[in-house]
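A single protein chain has been omitted from the complex, and every remaining protein chain is retained in its original position.
The block that comes next holds subunit A.
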Amino acid sequence: MLLSKNSALESKDNEIFEVEESIAIQSELIKTMTTMVNSKAYVNERNQMVPEARCRKQANYHVEQNNKIVDEELSDWESKFFEVDMDDLHELFMAANYLEIESLLNGVTKRVGDFIKACKNVEVIRQTFGINNDFAAQQEEEIRKLNSWNHI
């Protein structure tokens, strides 16, 4: 029976997080950076780039995720976790992308995806995400027509 081991992760702002190893290796990046020596885990490189706030959020996410056993509970909790504004979503996104955490990435992208799906049309998407329409009117019309599926 293995005792749970803790990894020490240092963030960009020099704050040290003690995270259970099984949680730390959910990040593909951290997994590849750690090596096992004499049954103790060493962190070879410090996690320099990720600012504190992100790290904390991520650590919390995993602790909570592991505490939830029932699937239903987990999906309920997950939807609430991701019910944050675009700013936080962006933070989570950057963290999940850099640290390569599949489950976190799935949750965040799904939420942003829901935002997009909620947009009634292409113009609303542009407004929500501040995207500049760089098509000429005729070009846009052509693309729209080619990709419409309306038929009698």
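We adopt the following convention: contacts are C-beta pairs under 8 Å (C-beta built on N, C-alpha and C of every residue); 3 or more make two chains touch, one makes a residue touch a chain; residues count from 1.
We take it that contacts and distances are computed from a predicted model.
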| item | value |
| --- | --- |
| Complex member absent from the view - protein name from UniProt, among "Cystatin LXN-type domain-containing protein", "ER membrane protein complex subunit 1", "ATP synthase subunit gamma" or "F-box domain-containing protein" | "F-box domain-containing protein" |
| Positions on subunit A contacted by the hidden chain, ascending | 85-87, 89-90, 93, 97, 105-106, 109-110, 112-113, 116-117, 122, 125-126, 128-135, 140, 143-144, 146-147, 149-151 |
